[in-house]
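Every protein chain of the complex appears in place save one, which is left out.
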Amino acid sequence: MFIQILFGLSALLTIGCAIAVAVTKNIMHSCVFLLGSLIGIAGLYATLGADFVAVTQIMVYVGGVVILMLFAVMLTGGKDYVSKAQNLLGLAPNMGNKWTYTIGLLVSLVFILTNVKLVSSVIKANPAKTFGNEFPSTVNQLGHLLVKDHVLAFELSSVLLLGALVGAAIIARPRKQ
Amino acid sequence: MIPATFDGLMPIVILMSIAVLLFWGGHFASVILAPKKPSHLKSTPYECGEQPVGSAWSMFNVRFYVVGLIFIIFDVESVLMFPVASIFREMNDMGQGGYALIIFLSFISILIEGIAYCWKKGDLDWVKSYQVSLNDNNK
Amino acid sequence: MISLASYLVISLILFAAGLTVMIARKNLVAILLGIELILNAAALNFVAYSRYVTNNLDGHIFSLFIIVIAAAEAAVGLAIVIRFFQIKETVHVDEATQLRN
Partner (left out) sequence: MNQTVVSYLSQYEFYDSLLALFGNNQGLLAFTIFLIVALIIVGLCATIGGLGTYAERKISADLQQRIGPNRVGPYGLLQFLADGVKMMTKEDVMPFTADKMLFYLAPMLALVGVFATLAVLPFSSGFAMADLNVGVFYLIAISSLVGLAVFLGGYASNSKWSMLGGMRGASQIISYEIPVTISILAITLLAGGMSFGTIVGMQKGLPINWFIFHNPFAFIAFFVFFTGALAETNRAPFDLPEAESELVSGYHTEYTGMRFGFFALAEYIEVFVVCGVAVALFLGGSNLPVDIKLDIIPIQIIEVVIFLTKTLLLYYVVIWIRWTLPRLRVDQLMSVCWKYLTPMAILNLVGCAIWLVVFNGKSMADMVFGH
């Protein structure tokens, strides 16, 4: 019962905030809504029994990426870069005329129908498994996977992060006179 | 005896809800109890008695971003190290301590390279190397 | 009981929202927000499938590395945005017309 409530809350938070990100005009508010969406996804991970991934999500996104984005918004002026061109609901002129919108609508209809078909076939292929309340620790298994099966990815990710650090520092560093 | 369940998540949700309810409760109490005599002067941002000039949402120095950047890389690396650290003792007991140590140290050594690079390039200094110039933009 | 489909639908909505943000917004930072949403939709799918279909933890590893790469991507992407702003004094995506300066 509790898990359904948690799922409902997280799903509401995720979807509501994701849509809010898309329709908000203020970039700062968008960042905060993104934060809500990411926390909701962490809740969804928790309902899937992925405790470590859920906490990683909070740690990396809430503690890191969102703050970095807020910093970036401040560094690029901190103003609302709102023009009509950014407003989705205002149906800005540079996004196309009525034909493009019609075609877009049709394409998205096809897209949605395909997806519904896909999802329903997935459901048929995997009739809803019922899980008990078992919640095995994923941490130790993840650790063993990281040092055995996926050890190359583990080591290479540190190289990737080193590359990202060096590259981003070179790009962002203020130039000396 | 209850088996290990998702129940561990329940107190987190409860505590978060308590926090939100407490916030709204306190807010509600202050709406009822507090006087409301708004005036324009009262709601100007505080600037030691001067009239505020312009908005505070202005541009900031890039060094804040560089600090955030170094932080996020280290954050992610520590996230990846956590599961390995928590099985380290177990692997050591199984006699694979040397292997785990090599994996762990090679991961950390790359982390150290990152901090050494930033140190050498002066990204860790707050003042010295950061003389922002606008002329550079036109190059 | 919660079914796999509900997670997939949430993931679909997230992906659609991210795509909308990427297409409709002209602010470079907002486009990066959209990318984050899309990456998260993918990661959610991985974890959902690993729970309901494969029953092992490889999906968790995948989403772990997706999170790692998303963080690295955000760091580099935002650095590029900031540099772009220093040069052009704007973060409007249509101003990015040149590869150099």
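By letter and in written order, the chains are A, B and C; residue numbering begins at 1 in each of them.
By definition in this document, contacts are C-beta pairs under 8 Å (C-beta built on N, C-alpha and C of every residue); 3 or more make two chains touch, one makes a residue touch a chain.
Fair warning: this is a prediction, and the values are worked out from it, not measured in the lab.
Enquirer: Quick check: which displayed chains does the absent chain contact?
Expert: A, B
Enquirer: Looking at A:Val62, A:Val151 or A:Val166, which makes contact with the chain not pictured?
Expert: Final answer for the missing-chain contact: A:Val62.
Enquirer: Touching the absent chain: which residues on chain A qualify?
Expert: 1-2, 26, 28-29, 32, 35, 51-52, 55-56, 58-59, 62-64, 66-67, 70-71, 74, 78, 135, 137, 139
Enquirer: Which residues does chain B use to touch the chain missing from this display?
Expert: Residues of chain B in touch with the missing chain: 1-2, 4-12, 14-16, 18-20, 22-23, 26-27, 29-31, 33-38, 40, 42-48, 52, 55-57, 60, 64, 67-68, 70-71, 74-75, 78, 81-82, 85-90, 92-93, 97-98, 100-101, 104-105, 108, 111-112, 115, 118-119, 124-127.
Please note the rule applied: only the chains that are shown with their structure count from here on.
Enquirer: Could you classify the connectivity of these chains, where an edge means two chains touch, as line, ring, star, complete or other?
Expert: Looks like everything touches everything, fully connected.
Enquirer: Which chain pair shares more contacting C-beta pairs: B-C, or A-C?
Expert: Most C-beta pairs in contact, of the two: A-C.
Enquirer: Taking each chain's centre as the mean position of its Cα atoms, how many Å separate chain B from chain C?
Expert: From the centre of chain B to the centre of chain C is 20 Å.
Enquirer: So the centre of each chain is just the mean of its C-alpha atoms; given that, what is the distance between chain A and chain C in Å?
Expert: That pair's centroid distance is 6 Å.
Enquirer: Using the touch rule from the top of the page, what residues of chain C touch 2 or more other chains?
Expert: 64, 67-68, 71-72, 74-75, 78-79, 82, 86, in rising order.
Enquirer: Where does chain A touch two or more other chains at once, residue-wise?
Expert: 3, 47, 49, 52, 56, 60, 64-65, 68, 71-72, 75-77, 142, 146, 157, 161, 164-165, 168-169, 172, 174
Enquirer: What part of chain B is in contact with chain C in the complex they form?
Expert: The contact residues of chain B facing chain C are 62, 65, 69, 72-73, 75-76, 79-80, 137, 139.
Enquirer: Write out the stretch or stretches of chain A touching chain C in their complex.
Expert: Residue list for chain A touching chain C: 3-4, 7, 11, 14-15, 18-19, 21-22, 27, 30-31, 34, 37-38, 41, 44-45, 47-50, 52-53, 56-57, 60-61, 64-65, 68-69, 71-73, 75-77, 81, 83, 85-86, 88, 92, 95, 115, 119-120, 122-123, 126, 128-131, 138, 141-142, 145-146, 149-150, 153, 157, 160-161, 164-165, 167-169, 171-172, 174.
Enquirer: Please name which positions on chain B make contact with chain A in the complex.
Expert: 3-10, 13, 57-66, 68-73, 75-77, 79-80, 82-87, 90-91, 99-100, 103, 106-107, 110-111, 113-114, 117-118, 121, 123, 129-133, 135-136
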